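Note that one protein chain is taken out, while the other chains of the complex remain in position.
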């Protein structure tokens, strides 16, 4: 987990000078602030929206969100799967981090 | 309890204090609804309810059964709400005996289970793994 920093140095002096690099997973999310991201959630839910805030639990606030929920039903007669996605738009949404499966930065989200 | 209320380290204490001794509806993670008087709680939202009843709803009917004193572990609490006695006296629902609503609920559950089983069987035939998660969606 710890890489370059000397273990003896106090936290204050080990503050990384540049914060534009990706050194640990959450840095990727930090670099996505103010960008459109894709979030996959538990319960077959997906979100696309602009990332306004996040924390270490991956709680997030997203703006101009589109949520897609996927349902799988079966037609009892033909035994065919019917995959339905319901979509809705939300202006501003707080998302609790414990439901987050993955976050994808803008490049892949487009 | 009362000894730690004055120095509120945990703000949960602050937000639940005005619900003390009120009649509350507590919704549990397994879907059960308990109504009782809140006598004590802590920072985890562990609760002690007195004179509690369990209420079962089926369609436009409900039934109560006395359950006495409950200590509910906080992690199983979904929400708790203060009962508005005016609203509660004027519910557009009909009260039946507890036994009656239990019977109705069983009928409803059997019906649902039959449909679920069929659907799961079909999904299974198509190579989907089917989890049997009846109520616990958390």
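Order of writing sets the labels: A and B. Residues in every chain begin at 1.
Just so it is clear, contacts are C-beta pairs under 8 Å (C-beta built on N, C-alpha and C of every residue); 3 or more make two chains touch, one makes a residue touch a chain.
Operating definition for what follows: contacts and distances are computed from a predicted model.
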item: Chain not displayed: protein name in its UniProt record ("Eukaryotic translation initiation factor 3 subunit B", "V-type proton ATPase subunit F", "Ribosomal RNA-processing protein 43" or "LSM complex subunit LSm2"); value: "LSM complex subunit LSm2"
item: Which residue of A:36, A:59 or A:104 touches the chain not shown here; value: A:59
item: Residue among B:15, B:50, B:95 or B:113 that touches the chain left out of view; value: B:15
item: Hidden partner chain, residues of chain A it touches; value: 1-3, 5, 9-12, 14-16, 19, 24, 26-27, 30, 33-34, 41, 43, 52-56, 59, 61, 63, 90-96, 98-99
item: Positions on chain B where the hidden chain makes contact; value: 10-12, 14-16, 19, 25, 27, 29, 31, 33, 45, 55, 57, 60, 62, 74-75, 77-84, 87-88, 91-93, 137-138
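Definition applied: only the chains that are shown with their structure count from here on.
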item: Rounded Å distance between chain A and chain B, as computed from the means of their C-alpha atoms; value: 31
item: Contact footprint of chain A on chain B as seen in their complex; value: 118-119, 122-123, 125-126, 128, 137
item: Chain A - residues contacting chain B, complex; value: 43, 72-74, 76, 79, 81
